[in-house]
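Omission of a single protein chain aside, the complex is shown with its protein chains in their original locations.
Lettered A and B in written order, each chain numbered from 1.
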Amino acid sequence: MGGLMMKKSVFTAVSAIAFAAASVAYAGPSAEVLHWWTSGGEAKSVAVLQKEFADNGGTWTDMPVAGGGGDAAMTALRARVLAGNAPTAVQLKGPAIQEWYEEGVLADISAVAEAEGWEGVLPASIAGHMKCDGKWCAAPVNVHRVDWIWANADVLAANGIAMPTTWDEFNAAADKLAAAGITPLAHGGQAWQDATVFEAVALGILGPEGFHKAFVELDMDTLKSDKMVAVFDQMRKMRGYVDANFSGRDWNLATAMVMNGEAAFQIMGDWAKGEFLAAGKVPGKDFLCASVPGDGFLYNVDSFAMFKVDGDDKQAGQGLLAKLIVGQNFQKVFNLNKGSIPARTDVAMDEFDSCAHLSAKDMSESSANGSLLPSYAHGMALRGAQSGAITDVVTAHFNSDMSSADAVKMLADAVANSL
Amino acid sequence: MIEWFERQIPKIVLAPSFMAVLVFVYGFIAWTAWISFTRSKLLPNYEIKGVIQYERLFAAPRWDTAMSNLFVFGTLFIVISMLLGLLLAILLDQKIRTEGALRTIYLYPMALSMIVTGTAWKWIMNPGLGIENMVRGWGFESFSFDWVIDPDMAIYAVVIAGVWQASGFVMALFLAGLRSVDEEIIKAAQIDGIPHWRIYSAIIIPSMAPIFLSAFIVLAHLAIKSFDLVIALTGGGPGYATDLPATYMYAMAFSRGDIGQAASSAMVMMGVVFAIVVPYLYSELRAKHD
Partner (left out) sequence: MTDLGFPQSQGRNWGHVALRCLLFLLLGLFALFYLMPLFVMVTTSLKSLEEIRTGSLVAFPRDVTFEAWRTAWSGACTGIQCEGLRPYFWNSVILAIPAVLISTLIGALNGYVISQWKFRGANLIFSLMLFGCFIPFQVVLLPMARMLGLMGLAGTIPGLIFVHVIYGIGFTTLFFRNYYVTIPAELVKAAKVDGAGFFRIFWSIFLPLSLPIIVVTVIWQFTQIWNDFLFGVSFSQAGTQPVTVALNNIVNSTTGVKEYNVDMAAAIIAALPTLFVYVVAGNYFIRGLTAGSVKG
């Protein structure tokens, strides 16, 4: 009777052997880590963590899955959780942490967090992302600022333009640059990049309070307000400032356009700095960094969550990993590599560059006055269904001739439909 | 007893596959149907909540785009691949000395994964990097080929890449068909002085009807699974202009944590496939056996 039955028993036997081999004896802390940092500086940054983990007697099993800002990794994660075979630690961020917690699959790491005094060293709004029902359930790695505007210093100087501090100034500068035959805004037409520009514009026009209302609370009045129409008006202007070939362009190619003077500005998170630095450019001299016009600070915090797993070695691995991730040394080395700044506020910033200093200063100021806000475009502010629905509208508007009023109506409908 | 057993062998041999298909295809479709009536988010949840997911689905403009793209893409992809495949097969059948090499050239795209195809075509069709740039460099300043960045035309760019990949395979199917047509009939027709093109259109092509079935199944299968191609070529963009039901479903299930919505889109998509494929399969299989 057959092939299939026989085959199954062989399979079971093979996998039983594999499992037996895997759980021979307790051999110190171990962790299988699912992450999507697979190349260049990112991979080097994770390797720093792996080395520290190994130096403390841990065994790190790498489970990298790149693509789509973690989409593929999340696919693999779901499959593994459903199969009852969850990885030990997973790169997760934003409200997704709480969503997974609600499914009852995250482990509590409060013991480590309390022993290490995380509460005292993390900004309150960032610490909030790491807690589920008052318990610590994730460890933050870094703080990326999203609302940066990057510029080519020479191009600005040659055209007599200063870094804009209002959107009107930005528009005036952009018109001037366009007249001079330079692409004002380097941009890549991918949905998440459209959303990145959109939220920078929205922060400037709605202000920190309005941004919080619209993209954290999903307040319908704010979403339908005239100010939101103004945001889409500015987006229409931005569309006019990008070159004709922007569709589908990777963000780093847009950065290259700024670098070689083809374009003047780019609105992108501080991972763009890594591209400038890799090309040997000097901040303040070859390229300029500033926050986009308006107040506030949009953060994108990478973090690791620990899943419920069996086995003393794995649980010990989770504790050790959490401790190391928030440790001073790793926070410094990792963020020097990655272009972001440490999540904990007591790390010495001597070795960081001027952009990072600006970022750290703005973070502590905005944390104090309540304008430290989560980025919606990078999955920090909203759950996937809602942020996805907003992005659909943003990208549809940006890539067509839809009117701002229509876009606002569509935005409200889409958000309502996603709830 | 042994004789009875002997007679049952064919059924016994087929049984494991039948069971596997029942569980892993139809069981899973049933599972998806169930989930489509729930409000499952990050992980499946089995509490029935009614047809809300379908209401949400039909209220989403993005889904409309995805469905109309499926029709445009599916139709063009299948029709063009068939015609091009047939044309290439006929051309290659004219006693070409370099047939072996040409055949390999036409066929090799099928060996590549759609991820690779998509990336290569993304660059070739990018106006600033690829063909448009090249032709303008030759001095044809007004030449324009910017489908991949034009929301109205981008889906046709996806068709080009898809046809490029699959048409060689269809060519191979048809070439094999041409080679197996009874030569006597053709010789007789030639002696009767029937023109060249008439021999093809009236004798050879009609005799290859079963090949159209094979080609159709292979192409329809690829059209439905062209998920990777869209992801690599346009990422669903510009905007969501090249979204297909498969990419919509994937986005809902895996990047947005909205599994219930993904399940409802999967059910609608399978309903459409069912409505198109089943009558076709039925008529083909029936014709063959009656």
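As a convention for this text, contacts are C-beta pairs under 8 Å (C-beta built on N, C-alpha and C of every residue); 3 or more make two chains touch, one makes a residue touch a chain.
On a predicted model such as this, the values are computed, not experimentally measured, just so you know.
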| item | value |
| --- | --- |
| Contact list for the unshown chain, restricted to visible chains | A, B |
| Among B:Glu47, B:Glu141 or B:Glu183, residue touching the chain not depicted | B:Glu183 |
| Touch with the omitted chain, as defined above, among B:Thr32, B:Thr242 or B:Ser255 | B:Thr32 |
| Residues of chain A (touch criterion as defined above) contacting the omitted chain | 3-4, 7-8, 10-12, 14-16, 18-19, 32, 35-44, 46-47, 50, 60-70, 72, 75-76, 78-80, 82-85, 87, 250, 252-253, 256, 269, 271, 274-275, 278, 338 |
| For chain B, the residues touching the chain missing from this view | 6, 9-11, 13-14, 16-18, 20-22, 24-29, 31-32, 44, 88, 91-96, 100, 102-117, 119-121, 123-124, 126, 129-131, 133-134, 137, 164, 168, 172-173, 175-181, 183, 186-187, 190, 196, 199-200, 204, 208, 210-211, 213-214, 217, 220-221, 224-225, 227-228, 245-246, 249-250, 253, 259, 262, 266, 269-270, 273-274, 277-278, 281-282, 285, 288-289 |
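Methods note: only the chains that are shown with their structure count from here on.
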| item | value |
| --- | --- |
| Residues of chain B defined as touching chain A within the complex | 12-13, 15-17, 19-20, 41-44, 56, 59-62, 122, 126-129, 146, 148-149, 151, 154, 231, 234-241, 250-252, 254-258, 261 |
| Residues on chain A engaged by chain B in the complex (per definition of touch) | 1-5, 68, 71, 74-75, 78, 81-82, 96, 99-100, 102-103, 189-191, 243-248, 383-385, 387-388, 392, 395-396, 398-400, 410, 413-414, 417-418 |
